[in-house]
Each structure stands twice: as C-alpha cells, then as structure tokens.
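What you see is the complex with one protein chain gone and the rest in place.
The chains carry the letters A and B, assigned in the order they are written, with residues numbered from 1 in each.
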Amino acid sequence: MTWRHVMAIAKKEWLHIIRDPMTIFLLAVGPVLMLILVSYAMATDVKDVPVYVLDQDNSQHSQNLIARLDNDDVLSVKGDVTSRDASERKMERRQAKVIVIIEPGFADQLSSLAGMQSMYDSGPAFSFIVDGTDPISAEVATEAAMNQSEAYVTGELNTLLENQLDAGADPTLIRLLRQQIESPVVFDIENRYNADLKAIWDLVPALIAVALVLPGMSIATVIARERDQGTLEALVATPIHKQAILMGKSLPYMFTSLINVGLMYGVARVVFGVPFRGNLLLYLALSGLYAFATLAIGLLFSILIRSQEAAMWSAMLFFLFPGILLSGMFFPIEVFPFMVKIETLELPAVSGVLINRGMFLQGVGPRVLWWNIILLLFIAVEGFEIAGRIFKKRIA
Amino acid sequence: MLRRILNVAWKDMLHLWHNRLLLVLVIFGATSEMLLIGWATGADIDGLRMVVVDNDNTPTSQALIDALDDTATLKFKDEVSDVFKEHNSRGDALDDIFTGGNYVFSPDPVLLVEIPQGFEAGLTAIQQPEVRLTLNGANSLPSTTARRAAEATITQFGAVIVSQHMAQQNGTLVPTSQQVVSELENMQPGITVRYNEKLDRAHYTAPSESAFILYIMTIMTAALLLSREREYGTFEQLLVMPMRPLEIIAGKSLPAVFVGYANFVLLLGVMNVVFGIPVQGSLPLLLVLAVGYLFVELGRGFMVAMISRTQNQALLIVMLMAFVDITFSGYAVPVESMPGIMQTVANFFPIRHWMIILRGILQKDVGLSVLWPQIVWLGVLGLIINSVTLWFFRRSLGEQR
Partner (left out) sequence: MMRNNNHRDTVIEVKGLKKLFGSFTAVDGVSFEVKRGEIFGFLGPNGSGKTTTIRMLLGLLPPSEGTALVLQHDIQRQSRMIRSRLGYMSQKFTLYNDLTVEENLLFYGRAYGLRNKRLKDRIQYVLEMADLKGREHETPPKLSGGWRQRLALGAAILHEPDIVFLDEPTAGVDPLSRRAFWDLLYEISAQGTTIFVTTHYMDEAEHCENLAFIYYGGLIAQGAPGDIKTEHLPGDVVQITPVNATSALAVLNDAQASGMLGDALDINLYGAQIHILTHQAETTRQRVIDTLDHAGERYSDVDVIPPSLEDAFIRLVQAQH
C-alpha cells in the first residue's frame, strides 16, 4: 500500500463528491444545520407545562397558591375549569397536563390551629392530576407543583404559628407544630461541570458526535455504487492495493467530517455558549479518530452488502436509531441492561458522546478517556482490516 | 388507470421480493430494533451510582447511607473521604470522583452526598443540618433524577429521626418509621397520574419509537424506489410509457405503504405483547388513521427522491429530515416547552400530529371528537405536500437530462 495510490483514489472520490453540489452540501453543512436546529428547538428544559385549576375554595389563599404555581418556570396556569369532567376533557385534548384541584376548606386549613390540625389528620385540601403519557415532563411538572405548594403552605403555616405565638399560645406547642412543618434538613446543591444544569450543555456536545454519522452512512454505499455502475472491476484491475482503495475512499469523507467538527465546535461555543475545558489539539485528534471509526463501520457495511439499497437500509438501521437513541445523548447508558451495554460497545457514537462531553464539560484527558480511545482504535483498525480482507476475497 | 397503478406497484414489490436481504431488513429490521431500543430506553433510570463523604460517622449517618442505597434510583458506590484528603483543591477531588469510570462495568457516579459533621446532633436538636449534594452535570438527566431521589429520601429520613427523638423526649409513644412516613405522606397533596399510572417510561418511548420507525420506513422506501430508477436510468422509460405522473406515483406508493403498514402492525403487536401497552381506544380508528398518515409522509419521501439525483443523496436527506422530525415530534422535549416560534413550526411536521393521535388512541382512549384538529392538520399538510410533489414530478418530466 503506497501513499500515492491512496491519494489517487482519494482524489477520484473527492471529485465524485464535489461534482455533486447537493452531496457536498449535505455532507459539509448538513450536520451543522442539524446541530443548530435541533439544539435550538431543545435549548430549553421542560417549562411552561399547561396547568388548569379547579378552584372550589375560591379564597385569597387558593388565589395565592395558583399565582405561586404560575410563577414557576416549569408551570404555566392557563385557566379555570368548573368540574372534574371538564378537567378530564382538557387533559384529553392536551390543553392541560396538570390539573390543580383546590377543595373547599383549603383557606381554613391555613387560618387556624384547628384547621392546621385537620390538615395533619386528613391531608391538605388540594391535589394534582398529572398526565403521565410523557413520564419525564410529568415528573418535572409534579416536582415543581409539589415544591411550590409545599413552600406556600409552609410559609403560611409559619405565619399562622407566629401570629398564634404573639396571641399568647403555648410556646412548647407552637415549637412542636413548627417542627412538623419545617424540613428536618436543608440542602446545599452544587452542579459540577454544568452550574445551572442546562440540558443544552450536555446535549450539544453529544449531538456533535451523533451528527457525524452522516458521513459514515454516506460511505456505506460507495462500494455498492461502484459495483452497480460497473466501475469496481476496473478499479480492482489497477495495481492499487485493496487496502489503499478503501483508505483512499474514506479520506474525503474523513475530510468532510473534520470540517464538520470544526464548524460544530464553533457553533457550540459561539451560538450555544457551551464551555470547552479540554485540550483542543487532543480534541481534534480524538474527533479524527472517532470519524475514522465511524467510517470504518460504514465501509464494512459497504463491502458486506452487495446491493446499494440493502447497504443503505442496514446502515440506517445501525446508525440512525441506535446512533441517536442508544448513544447516551438522550438516555443515560449506564442504566441500560448489561447486554445492551455490551451491544453499545460496537457503536462508535457511544464513545464519541463520552469523549465530547468529557472534553467540553469536564475537561478530561487521555487519563480518563483511554478506554474510549482504545475502543475507537479497535473499531477503526479492525473495521478497516476486516473490510480489506473481505474486499480482497470477494473481488480478487 | 387502476391496472396501470397496480402494474407499477407489482414491479416495485418484485424489487423488494428479489432482494431478500432488503425485504428482511425492511420488514423485520425495524421490529428487532424497537425491541432493543425499547428495552434499553424504556427502563427506569435506576441504579445510579452515588458516592458519600460521611463527616459525621454516627449510627444515624450510617443509617442514612443505607436508606439512600435502599432506594431503587441510587446505588451506594463508595465512601470517598480519602479522595478529598489526597487532593489539595475540592475541584480536583471532584474530578477524580466524577470521571474515569466506564459505563459498562463501573459507571461514573452522578451524585456526591456529603453528610456534615454533627449531622445526628443537628437533626435531633432541630437545627436543620445542611447536607451537601454535588451533581455530575455532564449528563443532566440522570443527575436530576438522582438529586430528586436523594432529597426525598434524606428529608423523609430526617423526619423519622426527628419525630422519634421528640417522642422519646416527650415521653410519648415512639412511632415506627412507617408511621412517620405515612404521616408525612398524608401531609402531601394527593397526586393522581392519568394514562400511565406508574409513569412507566416504556409506555412513552415505545409508542414514540414506533412512530419514528413507521415514518422512516415509509419515507425511505418511497424515496429509494424512485431515486433508484433515476440513478439507473430506468426512470426515462417510465416517462415515455403511456402513464400519467399520478399513476406512477400511486403505483410506487403501494409498496411503500405496504412496508410502512406491515411495520406498524408488527410494532403494535410488539408493544402489546412485549411492553404491555394495550390499545385503550379504538383500534380500527388507529389503523385507518395510520394509512392516512402514511400517505402524508409518502409525499415527502417522493419529494426527497425528486430533489436528489442519487440514492446516496436521498439517504442523506432522509437522515437529516429524520433528525429534525424527531426533534419537532415532541419526543425529547415537549413542544409546549419550546420557544414560541418553534411551537408554531412544529405544527408543520406531520409526525407531531401523528404522535398526538397515536398517544391519544393508544393511551387516552380518545376519539374523533378530540383528535379532529390533528386530522385536519394532517389532511391539509398531506394535500400541500402531495400537490407540491406532484408538481415537482410533472416539472421534472420536461427536465430529464
């Protein structure tokens, strides 16, 4: 395998790409567009969850509670309903994801020691109905509703106790009651690497890795395409080593991948303000390695599968769904069943996501990422090697 | 006319039939994929690794660690006081703790719980001791889940300790921890979760994934059936035949509809049998609307084929579209949470409406009276998309080179 041969093939492949403005556009700009659009749409965490209120108490307290809920970023009070049936319909139509029901007597519970006692005996006179179809936003909305209502109730009860104490109530009793409303511990919460725990900060680096599957998919069809067009035999008849053909074919895709990394890095930093804490040179090198591993798998599909369509479908089934959904971009891979974890080892995207997040947010280096590097190296080298061997056997 | 349509459809089915690998991929690839992904992503976020620094070192602090470890969400990994002693700065120690694992055998911790010195004493003196929670923000979803679980558990634990201590001091009957917990729960407002009572994630992810698969299968089949003819030069032959553009498109639609529909029915079965998600609403309605939705997406598939010159291009375009569509489907982030303009934009993505219809019928048992706006949207979008596609197709008749 000589470098001259590799470059000869690479040049030819590059011409294929640039003679075809649509493909060059899709390969060079597609991933960046995808990153911007997807990130912008998902730039927010769960917020403005629609809330409807069934207020049967109709008191100052119930009004205050509703205002308090509306004030929370996560929740957005859209209006009132007059019956449970009506609330049901709102939920069916997705106009409400949370229904707050305030029962008669809510104000009483917050206005006297007797009322407070009744709250302890039979629970607070308000409740929530939550649409569980989307469990994640349901959990976030529930947590917000619980926190806000608890804070309101606690605050009001504290005032009540304060007033009762001033009015000459038994201090021991008040102390006992106060202990019941107040939290036994307080929390000091620190978010390491992502101070405001912005979802966009961990989404964008992951997307950079996932977006690079596009060149990988594209290369999956190159061999089948040459076979379809009958140029493969001519290519093989040249004195160029088989491995050099494969290497040459991947170089232009490698090139577009690296351009993409550069563009997406800029977008992540400038448009989305994601910090970069690692070593930039190392990052570029690892991005190259990751792109290489992805291309190696694409090439393997290209060689294993004879028809262009089938190559495309398998590449898509391999890259698209697991590439997105199992890469760790949306779902934490550490909680997957063990067998699935093993399965994900063959997905370069998994290591890509880990490397990107690690270098952007955590600023880690080879000391931490070594096993991802080894994994990618293994995929890249083995992918090429197996591809080369099958190529030789099938064609020569 | 029908005969000519069927003739084209028959030919395109033969393409699938002759390429057995393709056939298997197209029909069963998606289903097996869904099993894997549904299995992986439908699981609850459980067993998140937690590390602890116990500066109190009392029976109470030990009991708290046990309580945290007992939750499904958290799993105690290590006591890491030593790590803090090894490093000069807190930041270095945190890096040491939060990085360097591997997700297969020893996942990185997502949460550090620091129990302060005097925790036990502070609790019983009702001085609200401060527990420090540090989250690994490199992945926000599990961190948030872990924080929520830790807060709830520690609060409950503290309440039990305080109540029991107070009872002892006052000489009243010491309540068991269950009694305290149920009393605490009684104090909470009631929460009723509708449609997915256990907040089971598989009930969310599996239908979403089925929608993606239905969508991508249809659009891909349509795009590839047309672009392969263009690439191989057989398209011109179709055009000189005495067939209307509409007939060619219709004929090519049938195999794509068949593929998409076969996938959809298979996926419904998998959802029901494997993931235990029955169809709550009207199955016939769902099956009918699925056909309608398929025809909307078909138009887009053909449009992709019309604007791409090779199959490779078609594939890339479909991929890009899929990313965008998945975004606007409301899968990862609810559409209500998106910026205002994006919420409007989302309406122009057929998959968004299909997702609502699918969820509505599958989980909420709603019918036409609720879903009609979505059906109107799909109808209008379908009309627009298919007219544009047909226009493209007609135009390209004059521009075949």
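In this text, a residue touches a chain if its C-beta (ideal position, glycine included) is under 8 Å from a C-beta of that chain, and two chains touch if they have at least 3 such contacts.
This one's a predicted model, so the numbers in the text were calculated from it and none came from an experiment.
**Student:** By the document's own contact criterion, which visible chains does the hidden chain reach in the full complex?
**Tutor:** By the stated touch criterion, the chain not on view contacts B.
**Student:** Among B:L239, B:L254 or B:I307, which residue is in contact with the omitted chain in the full complex?
**Tutor:** Per the contact definition at the top, the residue touching the missing chain is B:L239.
**Student:** Given the contact definition stated above, which residue among B:H15, B:R132, B:H165 or B:R309 touches the chain not shown here?
**Tutor:** B:H15
**Student:** Against the chain that's been left off, what residues of subunit B make contact? List them.
**Tutor:** Against the missing chain, subunit B presents residues 3-4, 7-8, 10-11, 14-15, 18-19, 232-234, 236-244, 397-398, 400.
In the analysis below, only the chains that are shown with their structure count from here on.
**Student:** Using CA atom averages as chain centres, what separation in Å is found between subunit A and subunit B?
**Tutor:** Roughly 10 Å, centre to centre.
**Student:** Provide the residue numbers of subunit A that touch subunit B in the complex, in ascending order.
**Tutor:** Touch residues, subunit A against subunit B: 20, 22-23, 26-27, 30, 33-34, 37-38, 40-50, 89, 91-94, 97, 119-124, 126-139, 142-143, 146, 149, 176, 179, 182-195, 197-199, 201-202, 211, 213-214, 217-218, 221-222, 225, 228, 305, 307-310, 312-317, 320-322, 324-326, 328, 330-338, 340-343, 345, 350, 354, 357-358, 361-364, 367-368, 371.
**Student:** For the complex, which residues does subunit B have touching subunit A?
**Tutor:** 19, 21-22, 25-26, 29-30, 33, 36-37, 39-41, 43-49, 94-95, 98-100, 102-104, 107-108, 110, 123, 126, 128-144, 147-148, 151, 154-155, 158-159, 161-162, 166, 183, 186-201, 203-204, 209, 212-213, 216, 220, 224, 228, 231-232, 307-313, 315-320, 322-324, 326-328, 330, 332-334, 336-339, 342, 356, 359-360, 363-364, 366, 370
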